[in-house]
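All protein chains but one are shown at their positions in the complex.
Showing subunit A:
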Amino acid sequence: MLAFTRLQSVAVPLALDNVDTDQILPARFLAQKRELGYGPYCFRDLRYQADGAERPDFVLNQDPYRGAQVLIAGSNFGCGSSREGAVYALQDIGVRAVIAESFGDIFYQNALINGLLPIHLPAGQMQLLLAGLRDELGMTVEIDLAGQTVATSGGAAFDFPIDAFRKHCLLEGLDEIDFTINYIGQIEQYEAWRQPM
């Protein structure tokens, strides 16, 4: 997994609630092989018209947001399908962190496992962040995972919660399967104790 320690980037405002994984990566592209990359399909129907031309009104097609690594979203970001491709697609367009009021549970897990940092902040702080983005075109945020802080170029600073294990894995770039292989003995003991039906 790609480690995450600190990041400074322009932040992209996508202030919509319930942005689901079908919007992040439409289902019709899921049959593509992962190694070919999912970047072109990320937010496909929001970013592009049917003929493939860019939609100029979509925020990711506007300067200074192209290539930004931090997305500021509404509530329940990544709800819906468990497709991990939604995380891959965001990563393939350069996104390393998403800040939102809340996340879909499965998307949240998928993001953490793959080195995409999902940060949830309470509604009041999210409103301050979004207000800052409206006031300052190209506002940057700095994320410090070790300190669990988000600071904006506008002078605002917020602490964010994160599970201790997931934080450790992100900071170290630790792979979950490699971690679990250390406990195969316990798994074997469990299987001996309780034969699965």
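By our rule, contacts are C-beta pairs under 8 Å (C-beta built on N, C-alpha and C of every residue); 3 or more make two chains touch, one makes a residue touch a chain; residues count from 1.
Quick note on the criterion: contacts and distances are computed from a predicted model.
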Practice task
Given the options "3-isopropylmalate dehydratase", "Phosphate transport system permease protein PstA", "Sulfur carrier protein ThiS" or "Carbohydrate ABC transporter substrate-binding protein, CUT1 family", say which is the protein name UniProt records for the missing chain.
Solution key: "3-isopropylmalate dehydratase"
Fill in the blank from the handout: Considering the complete complex, of A:54, A:136 or A:163, the missing chain is touched by A:163
Handout entry: Contact with the hidden chain (one of A:9, A:81 or A:152)
Key = A:81
Handout entry: Residue of A:27, A:137 or A:171 in touch with the missing chain, whole complex considered
Key = A:27
Handout entry: Absent-chain interface as seen on subunit A, which is shown
Key = 15-18, 20, 22-23, 26-28, 30-34, 45, 50, 74-76, 79-85, 87, 102-106, 109-110, 113-114, 123, 130, 163-165, 168, 176-177, 179-181, 183-184, 186-187, 190-191, 194, 196-197
